[in-house]
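This is the structure, below, for whatever I ask next.
Of the protein chains in this complex, one is absent; all others appear in place.
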Amino acid sequence: MTLELKSVVKRVGGETHIHPTDLVLEPGSFNVLLGTTLSGKTTLMQLMAGLERPTEGEIWFGGRNVTGVAVQKRNVSMVYQQFINYPSFSVYDNIASPLKLGGIGKAEIDRRVREMADLMKLTPMLQRRPSELSGGQQQRTAMARALVKDADLVLLDEPLANLDFKLREELRDELPKLFADRNCIAVYATTEPMEALLFGGNTATVHEGRVTQFGPTHRSYLNPSDLISAQVFSDPPMNMAAVRKQGAEIVLGEQARWSADGTVGDLPDGEYTIGIRPHRVTVAPEGGQPVPIRGSVKIAELSGSESTIHFDMDGADWVSLGHGIHDLPIGAEAGFHVDVSRAMYFDAEGRLAAAAGRRAG
Amino acid sequence: MAKITLEGMGKSYAPDPDSDPAWALRRLDFEFEDGGAYALLGPSGCGKTTLLNIISGLLDPTAGQVLFDGQDMAGRGPDQRNIAQVFQFPVIYDTMTVRQNLAFPLKNRGVPAAEIEARVAEIAEMTELTGMLDRRASGLTADGKQKISLGRGLVRDDVNVIMFDEPLTVIDPHLKWQLRSKLKELHRRIRRTMIYVTHDQTEALTFADKVVLMKDGEVVQIGTPVDLFERPEHTFVGHFIGSPGMNLLSCGVGNGRAIVGGAEVAVANGEAAANTGGRLELGVRPEFVRFAETGIPVRVSRVMDAGRYRIVETLTEGGEILKLLIDNETGIPSEATHVSFDPANARIYSDGWLAGGSRAA
Amino acid sequence: MRKTVNQRAWLFVLPVIVLVAFNALLPLMTVVNYSVQETFGNNEFFWAGLTWFEQVIGSERFHDSLIRQMIFTFTILAIEIPLGVVIALAMPRKGFWVSVCLVLMALPLLIPWNVVGAMWNIFALPEIGLMGWGLNALGFDYNYTRQPGAAWFTLILMDVWHWTSLVVLLAYAGLVSIPDAYYQAAKIDGASSWAIFRYIQLPKMKRVLTIAVLLRFMDSFNIYTEPVVLTGGGPGNSTTLLSIDLVKIALGQFDLGPAAAMSLIYFVIILLLSWVFYSLMMRNEED
Partner (left out) sequence: MKKRGLIPLVYILFLMLPIYWLLNMSFKTTNEILGGLTLWPQTFTIENYVAIFSDATWYMGYVNSLLYVSINTVLSVAVALPAAYAFSRYRFLGDKHVFFWLLTNRMAPAAVFALPFFQLYSAVGLFDTHIAVALAHTLFNIPLAVWILEGFMSGVPKELDETAYIDGHSFWSFFIRIFMPTIAAGIGVAMFFCFMFSWVELLLAKTLTSVEAKPIAAVMTRTASTSGYELGLLAAAGVLTIVPGAFVIYFVRNYIAKGFALGRV
């Protein structure tokens, strides 16, 4: 069943939480809502679930207008960032709860609960109360409850955000497998671009109550439709600079100039903003068209195998992210290389004009 | 400023600490050098917060001593140790202004007003709080409040050590890295001993010069981020550091090489492993695995594109999962293929511990 | 918490409103009705306008009761609030003794009010009450049935005995909800016990202390049963507080008009003072 948001608007009091939004989610798809805290991801999910009613517009599900239909009558399930379980029920009863209300036989419920518990590695804890479980197990219980009833729409609102780093990695690895042979629509909200990329599927970038772009995750990542989508979809933040196109050349202030190749060459002369992801800015020259620039180091963060160097590039905060350990002292003037063949060019309105040697369109 | 030494220090909550499993923190000898940046890293319940609280004097060790510059701290409370601590949840004095908060530790110690004013101004500058000095502290955002806690620690120039107990927990995801790099930058500038407790490997590795990795009340390895990444002493280190963690394949040993499913593989510690018993495993990080013409036969099962690199999941003939981390430009063989390891970064572990390492059985 | 607008929530509140309105509005209307009428019995009523209000406000008797009431209320507030806070601060935070302390301390709160009065009546008797006998044995000339001073002393001591525990419980609840990290941070910052109280405990107790002051204010202003049983308002009128006076007028003399007018003035005073207390204590809370 397909889920369609048709010009959906949500206003609360005088504030607009969701600006007019159209979205079509196909059955069997995994969709990520990517955006910062309070960007509107949760509101979108509540609209999809039927927990909130849109102020304007319609929501269609499986060819039926479900705009005013109560959430109990829609076959949806949801997992929250907080670990939400029924505190007075055992893990078993928590998982069985949606089935019991579905009028399914006792034996069948038992079979499905045990199967789900097995899948979610909860079998030894079935008789315990949620408060007696670790955070990871509590969230596994919530997920088991969401998945046990074969919902048509499964909403996951930053489900891994409150978990320890390694637990997050573990569950992130398991999630796609759980959805692999289901024909439901999965919607997953996150603040981390990396999660969106690892899940693949489709990604909608959400910013201040608007879906700025929606499409296959990797295509959106490589071809952001505008500056805002590009910023939302970059961690660490995207490096940006004002450049000028003069004939066959791109000029970056006093810092650098390079030849405008490929589709970039077709752009009309004028002012542009370039966006370059941090891993395209490296200490040693890398990639197709490395151009040297200089900046003063603000801080070099070193992990075991990579260096993240924050530096000041003519007044703008830039970040370089590369392999190897480059321990640059604070305040040092240092040289970096920008692979401008990977630069994205945005016009004065913030729309993508050209990217990675391809013409946007 | 002081060097902090732990001598045979351990903590047990049991009435009879002689039985080994009762130790919440196993006995430990370690020296925190003056001016270093340390991280205590491990999953929840590993004892890292216990260790922190013993150093700060909030808890007493059951055995051994904590020495500050060679002086035994037994019986001295946190107020007598000249330490500062930033807690998981911001601790500020609600009724005071930011300025009064920063001045509080100095005022309590009877520092002259003029000196207080100068110090507060200096610290406010450092922590970017200057513009808010006269605002009520309770009105600030979570990251602002954490900066106040930090500022209260920095304001005293006699502080021996500043401790951080998961200080980024309540910070919005997109602000985390800013505060993180701010901490790092401050450490670089003032060179005061800092100890940072976290479960997040990225925070630990980027912040610390030396990481203390803990598990189940025991220190597993202490080393620089590079040590932990490149030379894990235990399979747990390999798993916990790095994302994805280190691959582990059950193996045998012969001719100074590891034998995996019939194939011979060159490793860094083949000779040392020849005489060890126990359950043998070959550990190699995904970063050090390459597709090759010969080597260990595998089948590609899943490819995840993380944007700046890809994670390839393969299955060995023994049914074990082996992950590779490769850049976007390298091709991925379609089905059956072979992989080879970088011999300098592939090691044999016996019962979890590095064969021939300092802690080997 | 994120709240949704839902007018149907009124249905949930309706039973409460109906019940409380039945008990509050209907009698209140009766009172208002009486307050503007004159009756000579036989259910005959005449419009009296604001006569009763003028009479009550101008009457010496009302002034005296009101002043006595004010003195009583502010005295017990001045004793019970600080005392309650001090006791709460001194209480253990964890362990077996907490339960024991709480149960024993809550005990006076659960004794019917006339039993409280009777208990103190007996306890303070000069010949056979432990306290009365004890005070006289120590050389004090103490007889609360004859000396106004002794009556006041007993009345206030009884109220302190009866209600300080409420302040203790509230203050204690505020104290235990302060996370350990605050105490640890204060220790590290070298704060003195006074500074810990002033900058951590007091601000964190502010909310519950506001509740304590409001509750104690309202209840002490409404106090009736205990003093009636203890002293009956005497000797003379020396301990006749507002409620006692009101009942004397209404049921003793059956002067319904003045009693009703007095009730309303009384109620308005409580509302007004409660509001003043509340806004004073909640000042600065919003920013």
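Letters A, B and C name the chains as they come in the text, with residue numbers starting at 1 for each one.
In this text, contacts are C-beta pairs under 8 Å (C-beta built on N, C-alpha and C of every residue); 3 or more make two chains touch, one makes a residue touch a chain.
Quick caveat: nothing in here was measured; it's all calculated off a predicted structure.
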Touching partners, among the displayed chains, of the absent chain:
A, C
For a quick check of understanding: of C:70, C:118, C:156 or C:202, which residue touches the chain that isn't displayed?
C:118
By the document's definition of touch, the residue of C:57, C:71 or C:106 touching the omitted chain is C:106
Using the document's definition of touch, tell me which of C:153, C:183, C:197 or C:278 contacts the absent chain.
C:278
For chain A, residues in touch with the removed chain:
46, 49, 51, 70-72, 76-78, 80, 82, 84, 86-89, 97-98, 101-102, 142, 145, 149
For chain C, which residues lie in contact with the unshown chain of the complex?
1-10, 12-13, 15-17, 19-20, 22-24, 26-28, 30-31, 86-87, 90-92, 99, 101-115, 118-120, 122-123, 127-131, 133, 161, 164-165, 168-170, 172-174, 176-177, 207-208, 210-211, 214, 218, 221-222, 224-225, 229, 242-244, 246-247, 250-251, 256, 259, 263, 266-267, 270-271, 274, 278, 282
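By our rule, only the chains that are shown with their structure count from here on.
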For this structure, which two chains share the highest number of contact pairs?
A-B
Please tell me the distance, in whole Å, between the geometric centres of chain A and chain C computed from their C-alpha atoms.
57
Centre-to-centre distance between chain B and chain A (centres being mean Cα positions), rounded to whole Å
27
Touching chain B in the complex, chain C uses residues 179, 181-182, 184-185, 187-192, 195, 199-200, 203-204, 287
Which residues, counting only chain B, touch chain C once they are in their complex?
56, 58, 77-79, 83-85, 87-89, 91, 93-96, 104-105, 108-109, 136, 139, 149, 152
If we count contacts the way the header does, which residues on chain A are in touch with chain B in the complex?
36-37, 134-135, 161, 164-167, 169, 173, 191-194, 197-198, 200, 218, 221, 236, 277, 279, 298-299, 301-305, 308, 310, 321, 325, 329-330
